[in-house]
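All protein chains of the complex are present and in place, except for one that has been dropped.
Think of it as A and B in the order they're written, each chain with its own count starting at 1.
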Amino acid sequence: MSGEALFFLEVVISGLMAGVMYALVALGFVLIFKASGVLNFAQGVLALFAALALYDFIAPGGWVDDLFGFTFPIWAGIILTVGVMIIVAWLIERLVLQHLVQQEPIILFMSTIGLAYILEGVGDMLFGSDVKPLDIGIPQGASDWLLDNYGLYVEKLEVFAALTAAILVIVLAVFFQKTRIGRALRAVADDHQAALSVGVSLRTIWVIVWSVAGMVALVAGIMWGSKSGIQFSLSLIALKALPVLILGGFTSVPGAIIGGLIIGVGEKVAEVYLGPYVGGAIENWFAYVLALVFLFFRPQGLFGERIIERV
Amino acid sequence: MFYREAGQFKDSYESDQAIFPVAQDRWFVFGVVIAAFALVPFFIGDYWTNAVLLPLLAYSLAALGLNILTGYCGQVSLGTGGFLAVGAYTTFKLVTAFPELNFILVVLFSGATTAAVGVVFGLPSLRIKGFYLAVATLAAQFFLVWMFNKVEWFFNYSPTGQITMPPVELFGVLITGPRAPSAAKYLFCLGVVAVAAYAAKNIVRSRIGRAWMAIRDMDIAAELIGIRPLMTKLSAFAVSSFYIGMAGSLYFGVWLGSAEPIEAFGIEQSFLVLFMIIVGGLGSILGSFLGAAFMVLLPIVLKNFMVDGLSMAVVTAKHVEIMSLGMLIVFFLIVEPHGLARLWQIAKEKLRLWPFPH
Partner (left out) sequence: MSERRNGEVLLSVDKISLAFGGVRALEGVSFDVLEGEIRAIIGPNGAGKSSMLNVINGFYHPQEGSITFKGKTRKQMRPHFVASSGVARTFQNIALFKGMSTLDNIMTGRNTKMKRGILWQALHYGPARNEEIENRGHVEKVIDFLEIQSIRKTPVGRLPYGMQKRVELGRALAAEPELLLLDEPMAGMNVEEKEDMCRFVLDVNEEFGTTIALIEHDMGVVMDISDRVVVLDYGKKIADGTPDEVRANQDVVDAYLGVAHD
């Protein structure tokens, strides 16, 4: 391969990997949106929060270390963090969503912006706001095999993240298709009223779905934290997930994945090949503008259903 | 008892359609405006002007603008920061290129430029609604701030990338820059805001305002009774952006004096103004002011209380502030989605009956 093509390939691959991260966050959005019609703006902060909690369970210098003088092993830390996320989900349902059931979607959306602020404030207060390196033993550095055989520079971490995301999607698919709770979730997504009338408890469903979204957020938080440390910018990827959703459609899991990859590759390629001519840093807005252009041609997203308006 | 409409009969549609049909409201607003113009300037110092009054006025104007779009027309925007920037940079370019231009014209031009930009980013609103539109406005936010950060022409090739407001006189009195007297800055902003608020109140109670609310409440029905959705939504984007652009002009020109795009016009500003109208009251002119006052005063009060009162570390206090902000938003959305303005109305209804509860 020529140097130029190789470089292009590297750009595309690094874009794909960034896309995996966006997709992970977008996945959490889609889960919650499908089950409750809420566009959860706090998803990114949820990822930040999860990563911070994990850090404090396992890392030297974290909270647990400070207070009790020991740290949990990584697997225990992850289990504990999952527990924390379930508690957070329960609190959110209890304190916020329950009171807003009858409200319009846009009010719910704004309430999740409020939630994002609360989580950020609480997270910073409990865990501090400095950048923390998260190391849970994910292989780091470039893949030697690819570098030696093909001259291609690819981070091991990124391959790992992609594999994890794939496994996560499969697990979720099985969960939705095969388990009783999963089927109840899909029933609620299709029709709230009907689901209620056959005895599905909406409140339980909401807690479950927010917990699942919390776990997806944890995975996203681990990957992002391992890559660039746990910091506030993590919650900004939540914003990047919004254009991903527009591309993929708000209710489609495959849409979230493919949308994420398109945005990831698109903005990397644009940054590398277009950026230098306009002053760089177009990564900041490229995704949004891409989504905006896309909206003109296919407002329902790649995989969303066409909406027929009625009176 | 004190707030009683009984006995105030209207004998023409004209008087029934007056801006404040109830006499007490009329006198109250009149009194507040008189006090704001004639009394306040004698009592204010630099601290009050810069920490409270100028931000309050600039943010009130921005909240007024966003409320027109979101509260009256139902289109959520997260691009307020970007539109503030358009107003601010227009002001900067105008006063540096034409130092002789009357500053009132500068403010109006800044509004007009922002209105044009707002209409462009409002175009997608015909096809998309709700969250989708919110995302589209994020495109405006990030793109505009990036542009002002990267395109050097906008900041006159200054090496720091900052823009700094030169001193400008209006009718022989300095109103911008560090040497301008506080009272002059305050009075200028107050004048702009008062006129803008009066105009906004008039617009929302006439044809265009009703069309906005119709689109907000039920867009399909509105279309079928003859309201043109695109024109109506674009007019809301235009008027809203016009206001936010003027706010940007005051925000940068009179209050801050110098600005750096990412910090002064970032996404946090968009959220802040959105919070103002949620707390103050969606679809309420008064609410825009109440919300802006609340959001400007809250950090000051919290900071005084926590840092000076409880001697908390400044960083921790900042975190508590962020958290309280979030809690307040959630609280208001749950308890009173119509915000402080609605509470004010309830208080008035109570006053009407006071001291007899029934």
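Rule of thumb we're sticking to: a residue touches a chain if its C-beta (ideal position, glycine included) is under 8 Å from a C-beta of that chain, and two chains touch if they have at least 3 such contacts.
Predicted model, so just to flag it, every value in this text is computed and none were measured.
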item: Of B:I220, B:I300, B:V315 or B:V335, the residue in touch with the unshown chain; value: B:I220
item: Residue of B:R210, B:K303 or B:K348 in touch with the missing chain, whole complex considered; value: B:R210
item: Interface with the unshown chain - residue positions in chain B; value: 12-14, 17, 19, 199-200, 202-203, 205-211, 213-214, 216-218, 220-228, 235, 239, 283
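Just so we're on the same page, only the chains that are shown with their structure count from here on.
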item: Computed distance of Cα centres, chain B from chain A, in Å; value: 33
item: Residue numbers on chain A that touch chain B, as the complex places them; value: 39, 95-96, 99-100, 103, 105-107, 109-111, 113-122, 124-125, 129, 239, 242-243, 245-246, 250, 278-282, 284-285, 288-289, 291-292, 295-296, 299, 309, 311
item: Interfacial residue positions of chain B with respect to chain A in the complex; value: 74, 76, 124, 127-128, 130-132, 134-136, 138-139, 142-143, 145-146, 149-151, 220-221, 224, 267, 271, 274, 278, 315-316, 319-330, 333-334, 337
